[in-house]
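Have a look at the structure below, then the notes.
As you look at this complex, bear in mind that one protein chain is not there, while each of the others sits in place.
Right after this comes chain A.
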Amino acid sequence: MALRFFGAAATVAVAVGMTASPALAVTEIQWWHAMTGPNNDVVVKLANDFNASQSDYKIVPTFKGSYADTLNAGIAAFRAGNAPGIMQVFEVGTATMMAAKGAIKPVSDLMKEQGEKFDPQSYLPAITGYYSTAKGEMLSFPFNSSSMVMWANLDALKKAGIDAPPKTWPEVFADAKKLHATSPTCGFSSSWITWGLIEQFSAWHNIPIGTKANGLDGFDTVLDFNNPLETKLLENLVELQKDKSYDYSGRTNTGEGRFTSGECALYMTSSAFYPNVKANAKFNYTAVPMPYFPDAKDAPQNSIIGGASLWVMGGKSSEEYKGIAKFFTFLSDTDRQVYLHEVSGYLPITKAAYDKTKASGFYEKNPILEVPLKELTNKPPTENSRGLRFGGMVQMRDVWSEEIEAALAGKKSAKDALDAAVSRGNQMLRQFERTATK
């Protein structure tokens, strides 16, 4: 017992000695993230590489659970006065973060203050636009980005007598019916239901989800996605749901296994599904751009991103900010971006990294990884396709999903469901605007 006590006392003494020693005055920077599995390894490797590259700063990554858990942990820590330096926040948390002036430090300000070389033009606008103000000032640093693509089981398509994966929505509907003959429980399905069917769909067809450039220009935005095109899409899906030619697979990506198991031959979900498909699909597969309605004027426009970005929290010491700025410069390095892109399947954030990957011939061997990039850069983004910024977006997605579910279950017409989704969403926006503008 006595021994153990002395042991502990000695440890404390050593620890005290260490912090007091000037030779080891390393500034620690906490980085809270939500990456699991192989992507967690990527985060740890990035931190280790950065720490090894210099001796003044130490990035300490900590896994905090799901995206929502990480955001809540950050909010709780801020309220308790000990927020981390860097926080990974998913794209739909953007409005919540940017509304919290004083709690965050915009990345463009940080880079300017710390004198780090930083050119907003060198980043892919389709990615940074989501995380920038209307004036183009970057608020957070894009970390892991993906977009939505249509995954196709080529063997099953052939069996059903379909030559090539569908390009347009009418082709998807027709193919789903043909596939139904060979797979009665599911022809076509999709994950991330509101991200795909509302958010991406609107951007891809260059139609607004809400006013004020989908909320990017102000919190007084009003939702208006209950338009004829959106209604047409949902009506068709409701019709196909009746015999399971289309079959709903839930709000998040829990249904993705239905593609890799071969049950659903057409499956619309994130491009980040790639490593999973590669590991588990026992058939010939490919990914193609999202379908569009050919009678829509501007379609296809460009897709928007999903994923997460790194937010810098406010109220930190200038030493810490210096370290964070250096870390972001480190992350922007072209070779590092190329490496990250090829190893994780997430998208590169700089133009140079995209060009370099292209020049290396990587996409000829891995064409699927270029599909989301082609979608994102298909046309210069318009105010309908730069991204979206709605307060309370995390819960808003649940509300929209509820209404889509009501329509698919036959409890409401497609139009009624979309009207309800819009009006319930607008109530949430007004509540958010009230707390955000003060």
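We adopt the following convention: a contact is a pair of C-beta atoms (placed from the backbone, for glycine too) under 8 Å apart; a residue touches a chain by one contact, two chains touch by 3 or more; residues count from 1.
The rule is short, and it goes like this: contacts and distances are computed from a predicted model.
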| item | value |
| --- | --- |
| Listed names "sn-glycerol-3-phosphate transport system permease protein UgpA", "RNA polymerase sigma factor", "PaaI family thioesterase" or "DMSO/TMAO reductase YedYZ molybdopterin-dependent catalytic subunit", with the criterion being the UniProt name of the chain not displayed | "sn-glycerol-3-phosphate transport system permease protein UgpA" |
| Residue among A:V44, A:A174, A:V222 or A:A406 that touches the chain left out of view | A:A406 |
| Per the touch definition above, residue among A:Q395, A:S413 or A:N426 touching the missing chain | A:Q395 |
| Residues belonging to chain A that touch the chain removed from view | 68, 72, 75, 78-79, 96, 99-103, 185-186, 241, 248-251, 255, 257-258, 261, 263, 392, 394-395, 398, 401-403, 405-406, 408-409, 411, 428, 431, 434-436, 438 |
